[in-house]
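What you see is the complex with one protein chain gone and the rest in place.
Showing chain A:
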Amino acid sequence: MARWRQRLLSSACSSSSSSAAAPQALLRLASSALSRQSSSRGFAAAPDDTTPFVVDIPVPYAGHRCDPPEQRVETSAKELVDFFKVMYVMRRMEIAADSLYKAKFIRGFCHLYDGQEAVCVGMEAALTKEDAIITAYRDHCTHIGRGGTVLEVMAELMGRKSGCSLGKGGSMHMYNKEGNFYGGNGIVGAQTALGAGLAFAQKYNKQNAVSLALYGDGAANQGQLFEAMNISALWDLPVIFVCENNHYGMGTAEWRSAKSPEYYKRGDYVPGLKIDGMDVLAVKQGVRFAKEHALTKGPIVLEMDTYRYHGHSMSDPGSTYRTREEISGVRQERDPIERVRKLLLAKEIVTVADLKNLEKQAKAEVDEAVNQAKEGGQPETHELFTHVHVKGLKQLAYGPDRKEVIVPLP
């Protein structure tokens, strides 16, 4: 078990030390980039520069029944800055949700995603809006990644009518139809079957798109996941099963709940790939590889080795089943935002002051959204009965007096 904890900190492979020299050693600029003109400030690249350059991925992939992709990924200055911005906004949003929960603006269950931002941001970099994503209840940041706004998320968390589900869904039920984001599901594991259905529809309609069904290490032991893998592999559905392995299913560590915690291998006949989920560029490369695989060969399982700083939800302190040293250790060694920060500084795309500015902007954006959301009104009482049914084929259900009623109760 001690070895397992050690692995969490070093992400299972060549450990990335926290020295500042390491990122420099990892960078290998493509020769074309060297001849690029510097910006007027004399830096290597301006923050909005889209010229691609290649970055090494420190932690190797592990493949199951497939050859893993290259350990290098193409990115650009602009992309890295965007990564930083959106991940930082997500981080601030989750921290704001924490304080709002403690101040009783948010009630019920609130599952926070901080620490795992690299997974959803890296995914989006490799996908388009035609691809579909469905996830479980830790969905606030996934909703942002799919095009949602911080205001909608905050308003929904506080149960206001300006929320993305009109206040009727809550933390676990955030959806975005234009962004092809199918939620937001409360029951562990049920979304994997829905994800197979999304892929089925994509195959049926001959769309050149994939569906990603996200689930956690806890859900990886659900039977319906294996049923979904079977039917996806049987019919070559373009689905990517993504296990966001944060190593704890609420209070139960992975080695206490799974005989084989190598979740990328659990698909058996379905190929798998293990990715360092704290490295946004590794995630981008891995998902791009998976998308190609899903479109040509069939389903694939991705295991994102990631970590959550908060407990399972706001009702869980998160420290009864793991030590504070472990949490702070991962934060120091593997934090996704810090990695991008070091990369940006090492590549001299931005200065420390620039980053401070971006952080301030992000904080302001989130604070503004929180204030706006707080001012939002509660849904009206009649909204209790709307959206239970879609207007029927001939008529809505009538009550005994033949006037159209919204509540089709007996």
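By our rule, a residue touches a chain if its C-beta (ideal position, glycine included) is under 8 Å from a C-beta of that chain, and two chains touch if they have at least 3 such contacts; residues count from 1.
Heads up, the rule we're going with is that contacts and distances are computed from a predicted model.
Peer 1: Of the options "Geranylgeranyl transferase type-2 subunit beta", "Vacuolar protein sorting-associated protein 16 homolog", "pyruvate dehydrogenase (acetyl-transferring)" or "Splicing factor, arginine/serine-rich 6", which is the UniProt protein name for the chain that has been left out of view?
Peer 2: The chain we cannot see is, by its UniProt record, "pyruvate dehydrogenase (acetyl-transferring)".
Peer 1: Which residue, A:47, A:69, A:145 or A:184, contacts the hidden chain when the whole complex is considered?
Peer 2: A:184
Peer 1: Of A:95, A:166, A:295 or A:346, which sits in contact with the chain we cannot see?
Peer 2: Once the missing chain is taken into account, the touching residue is A:166.
Peer 1: Using the document's definition of touch, tell me which of A:126, A:196, A:273 or A:290 contacts the absent chain.
Peer 2: Of the listed residues, the one touching the omitted chain is A:196.
Peer 1: Would you write out the residues of chain A that touch the absent chain, in ascending order?
Peer 2: Residues 132, 134, 163-170, 173, 175-177, 182-187, 190, 192-198, 200-205, 223-224, 227-228, 230-231, 234-235, 386-403, 408-410 of chain A touch the chain absent from view.
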